[in-house]
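One chain of protein is taken out of this complex; the other chains stay put.
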Amino acid sequence: MDKKYWRSLNELHSTPGFEEILHREFPVAASEYPEGVSRRRWMQLMGASVALAGVSGCRWEDEKISPSVSRPEGRIPGVPQKYATFMELGGLAESLLVTCYDGRPIKVEGNPDSPQNQGSSTVFAQSETLSLYDPDRAVGVVERKEGTRYARDWQAFLDYADTVLGQARQDGGAKLRVLADVSSSATRRNLQEKFAALYPQARWYDYTANSRDNIYAGSKLAFGEVVRPHFDLSKANIVVCLDEDLLSEHSAGMLHTREWAARRDPAAGEMNRMYAVESRFTTTGLAADHRLPSRSVDIGFYLARLEAQVQARLAGKTPEPAGDEYADKVLAAMAEDLVANQGAALIAIGANQPAELQARVHKLNEQLGNVGKTIRYSKEPLATDLAAAEALRKLTDEIQAGSVETLVILGGNPAYNAPGDIDLVSALSKVPHSIHLGEYEDETSLLCKWHLPKTHPFEQWGDARSYDGTLCVAQPLIEPLHDGKSEVELLAILCGDKHPVALDLVKEAVKGSLDSMTVNASWRRLVHDGVLKGSALEAVSPKVKSLPAAKLTEAAGEELELVFYISPQVYDGRFANSGWLQETPDNLTKITWDNAAIIAPATAKKLGVEFGSVVKLILDGKSIELPVYVLPGQAPNSISVALGYGRTAAGLVGGDVARDVKPVGENIAALQSKAAMNFAAGLKLEKTGKEYELAITQDHHSIDAVGAGEIHGRVGQLVREANLSEYKSHPDFAKHVTHHPPLESLWEELSYEGQAWGMSIDLTKCIGCNACSVACQAENNVPVVGREQVLKSREMHWLRVDRYFTGDDVDNPGVSIQPMLCQQCELAPCEQVCPVAATVHTDEGLNDMVYNRCVGTRYCANNCPYKVRRFNYFNFNKVYEDPNRKLQALVLNPEVTVRHRGVMEKCTYCVQRIKAVQIDAKNDQRPIKDGEIVTACQQACSAKAIEFGDLKNEKSLVAQAHASPRSYAVLSELNIKPRTAYLARILNPHPSLAKPDSEGHGHGEAHAEADHPKTAEKH
Amino acid sequence: MATTIEQPVKTKAEPELLGLLAEFDDPNALIEASKKVRDAGYQKWDTHTPFPLHGIDEAMGIKWTILPWIVAACGLTGGTIAIGMQYWMNAVNYPFLISGKPLFSIPACIPITFELSVLLSAFGAFFGMLVLNQLPKLYNPLFKSEAFRRATNDRFFISMDARDAKFSEIDSGEFLNSLNPVNVEEFWSDVESPKLPRNLKLALSLVGVILLMPPALVAYKRSTTTNSPRIHIVPDMDFQPKLKTQNTTNLFSDGREIRPNIKGTIPRGQFKDDNIPLYFGLKYLPEDQDVVGIALQDEKKADEKQPAAAEKPADPVLDAAAIEASKLDKLPWVTEFPMPVTEKMMARGKERYRIYCSACHGLGGEGDGLVSLRAMDLQQGTWVKPASYHTENVRKLPVGRLYHTITNGVRKMPAYGAQVPPEDRWAIVLYLRALQKSHEINADTIPEAEKRKLRDTK
Partner (left out) sequence: MASVTAEPIDTTIEVPGKRTPLVTGAHDYGTVTDAVCRLAECKTPTAWYVALGISASLMGMLFGLIGYLIITGVGVWGNRSPVFWGWPIVNFVFWVGIGHAGTLISAILFLFRQDWRTGINRAAEAMTIFAVICAGVFPGIHIGRVWLAYWLFPIPNQMAMWPNFRSPLLWDVFAVSTYATVSLLFWYMGMIPDLATLRDRATGKIQQFAYGLFSLGWNGSSRHWHRYERAYLLLAALAAPLVLSVHTIVSFDFAVSQLPGWHTTIFPPYFVAGAVFSGFAMVLTLMIPARKICGIEDLLTDRHLENMTKVIIATGTMVGYAYAMEFFIAWYGGNRYETFAFINRAFGPYAWAYWIMVSCNVISPQLFWIKKIRTTPWMIFVVCVFVNIGMWFERFVITVTSLSRDFLPSSWGYFRPTIIDVLMLIGSFGLFMTLFLLFCKFLPMVAMAEVKSVMPRPGGQSDHH
């Protein structure tokens, strides 16, 4: 099989041989698994790498070179080119800059020209290259008749479409329906109109599992029209988030993070202050100065109290003194700050909260005069008259009523995401002509008569608008690998255009927004830039209508609630087959390869469940079994579960029951209902007595009392934090947290000539969003090891994000986040213990790992105090050798060695990027500019928390960061002289809530002063 | 024992008497006897005991062994080797930076130095002992004596060597008997020298052959050449699943890892509309974009077809060529260089011209490059002689058109757009213009000095 060409699969896939492969694929892999255990995910594909059998027998294989016959102008073999494009999630575009190597996309980065992300990118974007080359993607047109699967080709479908649509045209498409994933593409809208003109009776439904309908409804309620709020955190001194993850899950998260972080540098102007009231622990809650855990159902209650207090203060009344309850204090502080900072504050409420609350928040913002300053409104292009769930129900009903002949499903996977009370699954099978366009043959495809392969975002022309409305254009970076067609192409086909040219369609659609004089030139400019500058949505200034007076509801007792949320790893499940994302540990729970019922410690105690015990969640009759994860800081009586898991037809990674691969996690959508898409009270919970081991990358086992105590004592030294007030009084507090004798070596230390590479990470800005971790994985060919190996704590991430809970209150702890990667110690402990000198120092101070010299004694890892070295216990890259998975190998970065088993590996400061720049600089004989070398993690960081550069050059940003009073090195007392400095985290609590300064770190001031000279670290 | 003496002789080779063997059953008796033998002044004699007998050394007057000195010497050698090795290997031959530590430091050397000294001393002691004792000595005439077998068990022997000056068969025999041993016997040399058993010989020689094989193979391999690639048992990281540039792969039907550009896509840094003259050699882009990419096809073919054309006026080839030519002529070529013309640019142009163009067009641009000349020699029918720059119609071409020709090629000339960046193309055009100028100048107009200079600078 491996002799077959991938591009020629479309010819191949109709042969019985191919069918046979599809089914043989898994068993072959299974038999290779070292412990002979079947139904493992990546391990099964990895298998035993027989050390004694080379790729081509026992001899060196001779590499052939095959250059392109006519090399396109401007392309030099092996020199990467960057193309602007975008990816669209929930109808909002994230503009990207994709690095192509010889015309193959290998790395995704944010588009620096995009006003939204300015070069940073999300984990989803980072993982797009992996999904592009996913061997499990649908390879061709497929027809299903009475349960049997026939491989067809596009011609066959066109013929079919003619007949079906021919009939549809008769009755104006009265029985024709389209169910589409939401999109902001102008091209699609054009075609949609064309379609409507062609089939006037046909109906078009938009559906997404991550709907923002509440926001639409809220603004409609408040303003009488649907508008989109835009937040400007750079102007906001006070940010209040009500069940809203403004920094990461919000569609403009990266913009928000950047602006928020810009206001978190205590040395540069006034710091902002952020409050979060939320049920589950979000990234925002983790970054907030004050966090109030509250059930989602109680948000209304707290909002009402906040309103009351704010009104009172606005009315000039002296507010009644806050009660002793923490909640009271926080609300009081919030109200005080909001009123004190009118016009420089903002309140944001989550899309999961009902319309009334949305409206009242609009009102409150208006009253506080924030509108037009920190908040501006614009038209909402995505607004639909029908809520997503509503649309889905309506369609289902129509089908049940037999009024649907033909159903075209454009993208999405409704059969999987549909809430439990909408029985789309059984309905679909009733549709005589159902057509699904999707990248994978997923749950929906299995129920449809026809499956059409959809092109990957990197294979197609397209256009869309980002959250602020900026027009983005996608250009294809590679010919479709799987004979796919894009959404617009299929639509064009449905509109009768047999051979649509996507390029022209898109160009036609965006023409309107281009300079009419030089259309071609400005189109080329648009394609080149990826974004159209100044095409953001123009602001509107709606006025809030009088709202029904807020009735002060009481917090609804002890009742359990269930909160559904879109997974930060696999989104609505569409990324379920991405090993990178599945293995990305959730930034708080650290869970990989699973979703769990996240419960507060208090609640867990009350219910008598603990970490790992499997419970049955029962919500109006329907039930689902999930393992428990006890998360400090989770709101009491609130249980949150991530959507997007339990895919049954995702692929060999995400689960594929047909091929006997267990799903990852459980699909909680079954408990969703049209009424309760986001959260629902009245949850019942039953113990099953079963146990399930969750694969988590931190606290691999429940920490005993001894350990817990020690951690509590250590965290203050590892992640150094202080309140703003303390920082002001004592800026270099971080340098005196640990005490140790003067650091002197027994020998003369060598000094470094030339550049001295170094890094700095600002813990005040870092929100632990994992973007850096996945970016590193993509850049450095970091392998995925699978759930079973994560359980054995053998995950390979070069850059991990450590999470520590601080404070004494387990129900509302602080969280300290610390990205941990190789610190490139100048006196590296790992080097001296390696018997074969496989890890040595360069004259630029890099701690090099020489893979082909490493014999794998693992001594270096033992001696690494940061435990950032990773070992290849098996051949974790075996997957690329499997003929059926070979396509996956295209994702590998040619600049980075793929490590074999038995070899140690670790962060290299992206040495390949350093070298690339050095070579360029050398060629044009110029010094390297500061900021010219950008590591993958630094590139991805939306908070700009990471700086990298030459420490020798005082003007470089990283040198300045190292010079900052806040800078400190973790475990510097070991005299290993790390090249990576951390900037201590500064919190800006409200005075009334601030803890006494001395708790900021280990000990009191006097003490620090006392041994100040002695403890001063060399820097 | 008498029997042994009167033993009838079968072979001509006389078995010769090697010495006498006296057996005792009491160590003390042996010691006493030894004293007597020593005093009797015998030199070549020895005693044999099952265990080291205390006091026998004095009794026999054995001299102190030099073994300790050998051991000491070995120990010193070991230590020196160790230090030398560590210094040379880590500090001289292949130094590397380790934890910022000095390349060589004594403390780190101590363990290995100690170990090697001990190792070599131990060898010294063991092998030294063997050598001094002349062991291994598997064959020993004494072993023929039945009685002597107990020498390693519970009996004690005095062996007297016949080669001893004082030795005489009779007297020595009596003398030994006088020491009241259990008995005295003689031991004789073999009639013919002892033979190893045949199959043992075979076995040994077989082992020898097998041992010789590997070095022989190595020697053979080192001295011969082969076409098959080296043997490589463990692939390790030498075969990478990643695709390096210009690799082959079976994933794509063209077998190439390189993917073609997709029409209409524009990578970063290749937005050309902001400087059309530079990138296209045109004043502005015509609406019909494709024209820009035209490379003139072979007009020669068209010429050959001329007569035919007369009969069939509409000759597609001719038309195509003609049409394209006319299209190109219509384009708004720039006549001025789109960038400042400098000395540096001229130098660059000369250099590039010599690298890329001179091979065909010749250093002077007459179209007499080496490649061209050779092609002419071989009378390659398909070869089109490169145009000389010094013809009228080339002279009058605008610079933009020249630039375009370099970029997209013309007739047999391939496109150089991919290989030569735009700035260099312009530099070449500049040098080309200079060449043309140089041909128009009348030599007499040049001042002598200049001429001389030109002659010197070839």
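Miscellaneous remarks
First chain written, first letter: the chains are A and B, and each begins at residue 1.
By definition in this document, a residue touches a chain if its C-beta (ideal position, glycine included) is under 8 Å from a C-beta of that chain, and two chains touch if they have at least 3 such contacts.
Fair warning: this is a prediction, and the values are worked out from it, not measured in the lab.
When the full complex is taken into account, the listed residue touching the unshown chain is A:901, out of A:901, A:966 or A:990. Across the entire complex, the residue among B:14, B:154, B:274 or B:450 in touch with the chain not shown is B:154.
Looking at A:320, A:710 or A:809, the residue that reaches the missing chain in the full complex is A:710.
Chain B meets the missing chain through residues 26-28, 46-54, 56-57, 60, 62, 65, 67-68, 71, 85-86, 89-90, 93-94, 96, 98-99, 101, 108-109, 111-112, 114-116, 118-119, 121-123, 125-126, 128-130, 132-133, 135-140, 142-143, 148-154, 157, 200, 233-234, 236.
With the whole complex as reference, residues 34-35, 48-52, 698-701, 703-704, 706-707, 710-711, 713-715, 718, 789, 792-794, 800, 802-804, 818, 820, 829, 832-837, 853-859, 861-863, 865-867, 870-875, 900-904, 970-971, 974 of chain A touch the missing chain.
Basically, only the chains that are shown with their structure count from here on.
Averaged Cα coordinates give chain A a centre that lies 48 Å from the centre of chain B. Per the touch definition, chain A reaches chain B in the complex via residues 2-8, 51-56, 58-68, 70-75, 77-78, 81-84, 97, 100-104, 461, 475-479, 503, 518, 520-521, 524-525, 527-529, 745, 747-750, 781, 826-829, 831-832, 837, 840-843, 851-852, 877, 880-881, 886-887, 889-890, 892-894, 896-900, 903, 977. For chain B in complex with chain A, the residues that touch the partner chain are 96-102, 105, 228-248, 250-253, 255-273, 285, 287, 289, 407, 415, 417-419.
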